[in-house]
Structures are given as structure tokens and as C-alpha cells.
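What follows is a set of notes on a single structure, which appears directly below.
Every protein chain except one is present and positioned as in the full complex.
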Amino acid sequence: MTRFLTREAAIRWAPLLVLIALVILFTAINPDFFAQRNFARIAIAAAPALMVAIGVTFIIVMGSIDLSMEGAVSLTAVLFCFAFLWLGGTLAAGGWLAIPLALIVGGLIGLINGLVHVKLRIPSFMASLAMGFVGTGAAVLITGGDIVRIEDDTFRALLTWRIAGFPLMVYVVVILAFLAWFIQNHTTLGRNFYAVGGGEELAHASGLNVRRVRITGFVLAGVFYAIAGMLQVAKLGQAESVTGANFMFISITSVVVGGVALWGGIGGVWNTVVGVLIVNVINNGMVVIGLPDYVQDGMLGLLVILAVVLSTDRRNISFVK
Amino acid sequence: MYELKAVDKKFPGVHALKAVDFQVKRGEIVGLVGENGAGKSTLMKVIYGAYQPDGGTITIDGKTVRFQNPRQAMEKGIGMVFQEQSLISNLTVMENIFLGYEAQFVRLGVINWKAMAEAARKQLAKVKLDIDPATVTASLSFAQRQLVELAKVLTLEERVDGDLVILLDEPTSVLAEDEVKMLFRIVRDLTARASFIFVSHRMDEVMELSDRIYVMKDGAVVDVVNRGGATVEQIQHKMVGRNVDREYYREQRQKPYDDSRQLVKLEDVGLPGRISDISLTLHPGEVLCLVGTEGSGREAILRTIYGMRTPVTGHVTMKGARIERFTPQAAVAKGVGYVPRERKVEGIVAGMNVYENMTLSQMGHFSNAGVLRVGEERKLARDWIGKLSIKAHSEYADCGNLSGGNQQKVVLAKWRSGGSDIMLLDHPTRGLDIGAKEDVYEMIRDMCDDGVGVILVADTLEEAIGLSHTIIVLKDGRIQKRFDCEPGKKPSLYDLLHAMI
Partner (left out) sequence: MDIQRLKPHFPWITLLVLVIFVGLNDPNFLKPANLLSLAGDIVPLFIMALGLTFAIYIGGIDLSAQSMANMITVVASVYLASLGIWVALLCVAIGFALGMLSGFITTRLFVPSFISTLAVGGLCFSMAQWLSGNRALNMDAAERDALFGWMIGRTGIIPNELFLAVALLAICLFIERRTTLGRALKAVGAGELAAAASGVNVARFKMLAFAISGALAAVAGLLFAVKLSGGAPTIANGFLLPAIVAVLVGGTPLTGGVGGVLNTAIGTLIVAVIRASMLYFGVEATQQQMVFGLVLIAAIALTMDRSKLRTVK
């Protein structure tokens, strides 16, 4: 029994231990790393990324993949900005209406994604990749390649208003992470993601409407991408067709580093939170300890491999693809 | 009360069900037997709603019903207990039990875990299983999973008014003897709550449990036998259309092995947590059978010899040479062939054709500097298709589309054509129908005649006794007893069971 416990525990806590080890490592090299200001910096960088990663976590838990995040984030960010400006340009003057609007758009992107994937029986990799093109393309079309700015102080308070040193958006993200965890563990939908990821055919045979669960999963992911899009706007004060660029690989990397299995059914929101923190700590740490620019991408790669190697349960894997 | 009348089902090129009449009475246990391909699984799928029949009617208490999917069937009280692994292993027991029916525990979108656990305990009590409903399914034993499976289906009792019909598909295939007995006891107790349809390859079990037995052949019901109305041989005769005689295991072809040479020798081999102090010797022409329950170490021994596991203690000698590096490649080079239990996963590559499968283990013999001589490969495949009368339209047939028996023949041909003389057979007849089983037995005897040594993990104890020269009984990873099995002096079932438990 003790053997069982230690092994289970080791697998469960490995990503967190990797995170702690990284923090200790960077602090040892440069004590400035371990400062509240720096943590705030990491948190701001991680906030939109975490929303994207949580969105895609639901999909990966189902054993599918979603690569539409770049297009979805760009499109929702751009539409949010336009709606916000059109509705008066400030939160107080009706701009707040743009928030539910963006969420709906995100959900719609996810819905189309899910419908194309499920109804046309196109693997999610391709369906979502193509939808990502469409999303980015739509963002290009709407903006005509321009940048849309938002200068409402109330909305930008998400970044500028700090409580205990951390900007408001960090708290928003923490609350949303809890919400995601709650969905995952305490709602039928969340548990059904695990059922589909653990054994789709069995779930179907048990009378579960697998197709509906899939589609709903993509909708949920789309809503989280929309949140990420709005946070990006709050962070940068602007939106354009490349607002969502670079989210795809980094978010999936984070999810996997946190210990969510790409083949589905294993891991969850907390893994993703830890994974996103690992990736962002690595990114930030490399700057703080003063590594030259050009080393950073390679270094990130090596550290990510190290993190995955340390946090996977090798005994249960016969092979990986 | 549940009745099928003249149900027909056609697939492109196959008439899978031909006017099948089938009836289940309240509280009855109905057996369903037939060879592979006789239409059993199609019939089951029609019953639990996965297939829609092309003709005929399904009635429950005289009312005609039609199911679009398994869920609609469930709502009418038809439940299905699948073979071993049909619970989702990363979910908890209670989640599995109520999968798809969580709504009853949801308030304002939130699952009430306490209520679900409570309800799950009630279901588990029906099958007399005392475990925490929050246990993750992966950590249960096979027998426990089977009972959870049953408990899951029994939730229909609360959901559906009217009677339940529960299908049991090969529920005993991974259970040990005592577990089977326990399962049967529980099923009999449950006839107060439901009727059962019991499908199994193991004829003795079907005879023991069922009130009536439907015998299927070529998509039609050829006979309905009442309890005690026929012997095992008579039913088998009806299934196959010919007698299964006493020469089933080809005992008359069993010849003494050559004990002057040793093919494989294990000395005090151990793998922590799996096997310890295993010593055995395999000679040319010998069938050595490993007998024991699931997890007794049979598979670990096979996999060690095949080089998939490296022993921590002891050593392995093959044909006089000590093995230092344990890899399948090294084992294959030494002449070892491995017929795994999971035929579809490890035995054949579905999507590759017959000759590609046959030469997979010996591509070096058919290539110059990495370039394949496809002509020779095809010739080899044609030869073996003829030799083993494999039913494939040509050497280009996709192995994934062959029947189980023919797939197994391809796997055996793969090793035999490469000249393997140490054969490791793990449940080589699992899931095969009687005709195909006999072919495999015949091939085992052929191999022995050619001086091949066979280490066998048999599907049943009868098979082990019938085929082997030597039986080694394992328990908890250790050798309990060794039996010599010359024809006429074979140990009895009781001897083996006694040593196993």
C-alpha cells in the first residue's frame, strides 16, 4: 500500500516539484527573480496564456486537439475592440456589453469547430487548424490589417489597478481557473470529458451522447479563448489580426508539461495551471538570469523536455507517438 | 415477455441473421452459443439496440418496439454487460455506474457527489460488492470490474418500469474458477430482478447456468435446448455440424520429446513483484504448459524469454548460450517466436496484408542491403496460405479483415516460416471457434514433430492437459508443482486445481 501511495503521489506532484525546483534554480542564480514585482510580471504574462491553455485542456482531456486558438483569440479580441468602441468606448457607457458579445463569438467559433469536427467527421486537428485560419483570416478582413486601440481607463484597470502588487486581471484569472476546476470536477459536462477521453466507445455504449459532449467541449474552449482575447486587449491596450499569434504551440506545450496526457483522460485544470507557470517561469527566469536572447528558444525547448521527462509516469507508457 | 420474431439483418455481402426467432421469459437465464461468425454478436447488437434489424419484429410484452440506439433500448429495460474492459478506467466506480445518467444527482448544474456515492453503494450491494464507490476503476481486479459492470446495468431497475433483460457477453473470460462460481451465484440470485441472456465460448459454463440454450449456426437458430436436454458434445455437434470427438486435442499424435537437448533453460529467474525463483527447461518436441490464475506469472515468464523483460535475478540460457541482452530482436535471432494473447493488438498489424505480416519478423531474410525482394515474400505467403489453408482472397488481403482463426494462422506462419523453433503461445485459441481451434492444435503437433519446443499458456485447463507433455503450475509468481503428462497418464483437472489454489 505504501508503494502504491508514494508512486501515485510522485506522479501527481511531479509537475509541481519541477516548478518549485525551477524557482529555486533561478533564485539561486539571481535572487532578483524571487521578488514580488517579478512574480507580478510572470503572472501578467501567464494570465491570457492560462485561459487559452485551460480551454484547450478540456479538449485534450477528451483525447481531441484544438489548434484554433490563435484565430479565435485574434478574432474575439478584434471584435471585442470594435464593439467596445462602437458601444461608446468606455465600460461605463455601455462598452461592457462587448464582453458578453465577445464570449458569445468565442462560443460560436467553438461551436462551428465542434460541428465541423463531429458532423463532418474530420479529425479535430484538421478541423480546428482550418478554423484557426478562418479566424485569423476574418480578423484580417475586419481590421484590414490595422490596429484597433482601446484607451478606456476603467477597462485597462485590469492591468493597471493592483491589489497587493498583482494587477486585477491576475485575480480574474485565478477566479476563472477555479471556475474551470469546478466545471471539471463538479458538473456532468466536466466529468463527461473524462469519460470520452477514457473510452469514447464505452461512453457511447453507456448511452452518453458523445457527440454533444464533444461539441460542448469545443464551445467551452472557445469561450475561454474569448476571455484570453479580452485579457490580451487589456494587457496591450490594442487588438490586431496577430493578437493571438504564438498561442498555439505554447499553450499545448504548457498543458503537456503540466502532466495532461495528449491521448486523453488524464490530468486536468490544475496540471495546466502548473504547466503554464512552468513555461512562464522558464521564460521569465532566462531573462532575469541574463541569458542572451538567442539562447532562449533552445533553452526553453531543453527545459520543456526535461520537465516532461521528469513528470511523466514512464511505467504506464508502452510507447509514445 | 421479450421476443424477436423472424428478425433479419443483412450487411453488404453477408446475410448475418436469417429469420431469427428468440424469446426470453421473465426470470429466465437464456444461453446463446455458436461459433465465431455464427451471428451471435449481430444478434446481441440487435437486442441492445446497436443495430436496427432489416426485417421482423421485436416485442416486449406483446408491444412492438424499435430502438435507434442503445440508449433507447436501455430505457425499455435492455442492458448489456460487455466483456472485461468496458468500464472507463480513469473514472471512479460511481461515475461509471451512473455514466450518462448523472442528471438525477445534479442540482443547478452541480453534481452532488455524496448522493451519487450513496446511490452507487445501493447498486453495489445488489451484487454483494463492498468497495468505496469513489475508487478509481483502474485499481479494481477483473472480477470486481465485472461486478461493477453488472451493478451498472442493474441501475435500470430503478429507472425503468417493467422487466429487465440483461445481456452478459463472455463475462467469465478473464475470471478465475472461484470468481466464476461467485458470479454465477449472484446472477442466479438476481433472476428475481431480471432475465439474463448469457453468451460464452465455454460450453460447460453455458450448460451450468442457462435454463434454455439457443444454438446458432450461419446466422440462424438451429436448435433450442432445455436445461439437461443435451450433452456438451451434442450441442457442439449442432454448432459445428460435425462431431467433436475424443481426439480433439490430437493426443494420439503426442510423441515423447527429445530430452537430450535443451532449447531454453531458466535458472532461478526472478522479476520483483511478478515472478521469483523460476527454473524450467524446454526440450525439442515438448509442449510445456504454464498453468495458473491471472497474475500468477505466466505472462511474465513468456515475456522474459521473449526479451521484453530483463530478469533481475537468475539467468536464461538458449541453445547452450547464456542470454546477456534481453531484447525481442535478440530473442528472434535465437529462434524464438511469440504468439501474444492480444492477437489484434500485438499479433497482426491490421492494415498490412498477409505477406507483409508474415515477413515482418524476418525482413532480413527477404532483403539485400535493405531492399526487399517482394516476389519472394509473396511466394512465401502463397505457400503458407496453401499449407495452413488460410482463408484469404490472396496474399494481398488486409489481415485486419481476416477472421480470428485466420489471423492466428498468419501469426503462426510468420514464426514457422522464419524457422523459429522455440514457440511461446499465449492463449493461442482465445476467441477462436472450434474448427479453428482444432487447426491450431494440429499445428502445435506438427511443430513438435519438427523438433520445435512450445511453451503454452492455454485458454482452459482441459486444453492444457490435452496438449502438454509437461505442466508447470504457478501461484503468486512461484512454481507450485510440475506434472508429466504422457498420454494415458495425464493429471486430472482436480490435480491441477488443487495445486493452483
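Here the chain labels run A and B in written order, and each chain numbers its own residues starting at 1.
Keep this in mind: a contact is a pair of C-beta atoms (placed from the backbone, for glycine too) under 8 Å apart; a residue touches a chain by one contact, two chains touch by 3 or more.
All figures in this text were calculated on a predicted structure; none of them were measured in a lab.
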Looking at the whole complex, which visible chains does the left-out chain touch? A, B
From the list A:86, A:178 or A:249, pick the residue that touches the absent chain. A:249
Given A:63, A:167, A:244 or A:268, the one touching the chain that is not displayed: A:63
Which one, B:35, B:149 or B:356, makes contact with the chain that was left out? B:356
If the hidden chain were put back, which residues of subunit B would touch it? 306, 308, 327-329, 331-333, 338, 340, 342, 345-352, 356, 359-361, 363-364, 367, 370-372, 374, 414
Tell me which stretches of subunit A touch the chain missing from the display. 62-65, 71, 116-118, 120-127, 129-138, 140-141, 144-145, 200-201, 249, 252-253, 256-257, 262, 264, 293-302, 304-305, 308-309, 312, 314, 317-321
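Everything that follows uses one rule, which is that only the chains that are shown with their structure count from here on.
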Between subunit A and subunit B, what is the gap in Å from one C-alpha centre to the other? 43
Per the contact definition, I'd like the list of subunit B residues that touch subunit A in the complex. 50, 69-71, 74, 80, 82, 86-91, 95-96, 99-103, 106, 109-111, 113, 152
Residue numbers of subunit A touching subunit B in their complex, please. 186-188, 191-192, 194-195, 197-199, 202-209, 265-266
